[in-house]
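Apart from one protein chain that is not included, each protein chain of the complex appears where it belongs.
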Amino acid sequence: MTKDVLVRYQSEDGEIKTEAFDIVALSTGSEPAAKAADLAGRLGIELNEWGFCKTEKFNPLQTTMPGIFVCGTFAGPKEISETLAEAAGAAAGALQFLSPVAGSLSPAPEYPPERSVSGEKPKVGVFVCSCGEEISKVVDLDQVVSHAQRLPDVAYVEKVAYACDPDTRKQIAGKMNELGLNRLVMAACSPRTHESMFQELLRQAGLNSNLVDIANLRDQCAWVHVDEPEMATLKGKDLTAMAVARARLLEPIETYVVEPKKSVLVIGGGATGMSSALAIAQEGFGVTLIEREAELGGNLRRLYSTAEGADPQQFLKELIREVESNDRITVMLNTELVKSTGSAGDFRSTVATMVAGNGGSTETEIEHGATVVATGAVESRPGKYGLGQDDKVITQQDLEAVIAQHSERIKSANSIVMIQCVQPEDQAEAYCSRVCCTAAVKNAIRIKELSPRTDVYVLYKDMMTYGFREQYYTEARRRGVVFVRYSDDRQPDVRLEAGKLRVVVEDPILGERMALQSDLLVLSTSIRPAETNTGLASVLSLPLSREGFFLEAHLKMRPTDFVAPGIFLAGMAHYPKFVDECLSQAAGVAAGVAGLLSKDQAKFRGEVATVDATKCAACLTCVRVCPFDVPFINAEGVAEVDPKKCQGCGTCSGECPAKAIRLFNYYDAQVLAKTKALAGQFVKIGEVAAIGE
Amino acid sequence: MENEAEKSPNGYEPKVVAFACQYCAYSAADLAGPTGLQYPANVRLVKLPCTGKLDVLYILDAFENGADAVFIAGCLDGNCHHVEGPLRAKRRLVLANKILNELGIGADRLGMYQMSGGESIRFVEAAREMTDRARQLGPSPLNQRKSAANE
Partner (left out) sequence: MIIAEQKTLEEIKQIVAGYNKLLVVGCGTCVTVCFAGGEKEVGILASELRMARQMDGQQLETVERTIQRQCEWEFVDQLKDAIEDCDAILSMGCGVGVQGLAERFPTKVVLPALNTKGMALTVQEGLWAERCAGCGNCVLDKFGGVCPIARCSKSLQNGPCGGSVNGKCEIDPEIDCGWQLVYDRMKAINMLDKLYEVQEIKDWSTARDGGPRRINREDLRL
């Protein structure tokens, strides 16, 4: 008995196969939470036919009850990053009602004035936390305590039960004060989760928040070495020594304070840009909305229906009217961004507006506190299958217009063929454009509605009508649309014979070649990044993905932020997506903007790189290696890093051949103090310069 | 200063130093416990803001101060908070490997692993793999010479 799982299945060529697996994982899909209906009933909101929260295409975060917003998978299956963008968007929705009182429940805490520790010899207080018994049941903390007592510059060691307890923290702060301690080492849990708490403790003690190092005795020791208490104790002692070694060398951190400008530059006047502009204006901030084309609307101008049956043109008309009539929004058409400097809360940008007729342009300077990138993407028009050579070969976007404006062309057609997944030859990365399967299915249904006798064939590799959109696929099949699969190595062949299109495709399921006469060939071409992305990315110093779309700060957790503070991302500039997804992101951006600009002061921790001008050889290494293009050679001929733009990654300092760049909190001496502590070596304070700093 | 860490409870216990990016690997290491994973207590993490901050000197210094193996734990290519940290780190490892081979310490005592912040299993695998390797290879030749000199 092997206890393998035997799976019997039919392969594409019809053969029945049996294979043995160790584990079979079922992708079971998601369904509404058990109590969703209960909750909906109590809130008085409607659910859709599948039991998820009902929303409208162009108002995706609004429930059927005004004032109640929805986000996340309660409104349908979705991906983590989408849920987070929606969460922010829903918060922005709620803010519209709350703006007069927003923030009044979170008063700023008051701290005693900060005592300077400069010139003082390090006096380290070590607090060893047992975390109840979480740490002490594995690590012998008495040994850690006695080890810590013998480390250099350690003036006080105490064992505590819960360092995170407010009273304990108050006592620790008191002890720091009473004994004149000036460095704190917490032998406790992870800095990832608790560093800010211990930094705050230092503020309470009247010390700079940065003078703490944490030995991660819980998450990275006790919890993961349960069966090795002796080794874990040894490690606990090492980690504590390493923390003390670095803490001795810690310096106070500076915070940069900026009074944010209460206005926003939104780049891109499509549905995303306009709706984020509106949401931001509703929060009370001024908006300059720039659009490089001569009119607002972007891709939505070319969309005449949605699969769900909503009317995009009606929505667009209304959106444009609202934007144009909002007195907080200034719209600038025929306008592009040419320069942008400054940082979160305080940007200065130059935009150029084309002057009609003479080909020249006028430049305008704009001051703004935040920037929103909503520049969209475009349907590609690769020269494949005769596109651009024969007017019977068109794209899905072209078909939208044909259906809406020249329905006679549809009605007279005997046969229409669509080919999915058509990507330009020069497209470096293959990716799914997300919207084209649904667009094809939607348009196939429209064709059948207009002309039931017209044969519609969809040649596809993989139909991806995800979420509720699956119903339209079913409907298309019900109406007689024929779906034929093709594979990458056998792409459809299109020929023009006697003025007629002949499409030959090999159906891998039937194993036969099909020849289709076609009056109209519709290509679902990939959505490609806007050509202007490269230029805009360089003006704003923003990263692009390998595919050429803008790259957000974190694929899952920060879908609408850039790593650079104060710049936000929404819509198809990010990657191809549906209108409702764009609108959710646009709302999410408005929340991010409010978070930044609604404060009177925006603070930035100075965990940044600084240049020692006396050592700099102006070799340009930092200028070349910085992933964010921050360092530059200044008028004095040495490298300079703007602390407000620096992201603190330390790439420049890791590469600098002159060791002229130091990254705050990661000075070589501070990092090396940890490895040296492993061998029981502790540098003498004052000799740090000899280590290469 | 007396070096207690060298006294291990049961003979040779390799000392493994890991330089970990705070965004991914450090978080992956933190999540090992809560996801029910264990790894050898031989591993000590040094947190970096990004593997782009890694310096060849840090690696050499770890060996000079008694490490039997060192590994770098960074983000996945294309998913680095700072865009290209692991790519930089991998380039710097080329030099570090060359130096370790020239010294006779051996580049097999140095490893690089990439993971997302949630992939605690990847961190645990890295910790196990490098500790196992250090066990198989025996004490770093530097440590062997040192203890020989002390006797």
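Letters A and B mark the chains as written, and numbering starts fresh at 1 in each.
Here is the rule we use: contacts are C-beta pairs under 8 Å (C-beta built on N, C-alpha and C of every residue); 3 or more make two chains touch, one makes a residue touch a chain.
Note that this is a predicted model, so its numbers are computed, not measured.
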{"item": "Touch criterion as defined above, residue of A:Cys582, A:Cys656 or A:Val683 at the omitted chain", "value": "A:Cys656"}
{"item": "Touch with the omitted chain, as defined above, among A:Val5, A:Ala33, A:Val355 or A:Ala617", "value": "A:Ala617"}
{"item": "Among B:Leu60, B:Cys80 or B:Leu93, residue touching the chain not depicted", "value": "B:Leu60"}
{"item": "Residues of chain B (touch criterion as defined above) contacting the omitted chain", "value": "55-57, 60-61, 63-64, 99, 102-105, 141-142, 145-146, 148-149"}
{"item": "Touch list for chain A against the chain that is not drawn", "value": "615, 617, 619-621, 624-625, 656-660, 668, 690, 692"}
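Note that only the chains that are shown with their structure count from here on.
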{"item": "Separation of chain A from chain B, taking each centre as the mean of its C-alpha atoms, in whole Å", "value": "30"}
{"item": "Chain B-touching residues of chain A, taken from the complex the two chains share", "value": "147, 150, 152, 190-193, 216, 218-221, 223-228, 230-232, 234-235, 237-239, 242, 543, 545-546, 551, 553-555, 563, 607, 625, 627-628, 647-651, 653-655, 663, 665-666, 668, 671-672, 674-676, 678-682, 692"}
{"item": "Chain A-touching residues of chain B, taken from the complex the two chains share", "value": "1-5, 8-9, 13, 15, 17, 22, 26-27, 29-30, 32-34, 37-42, 44-50, 52-55, 57-58, 61-62, 64-67, 78-79, 81-85, 88, 92, 124"}
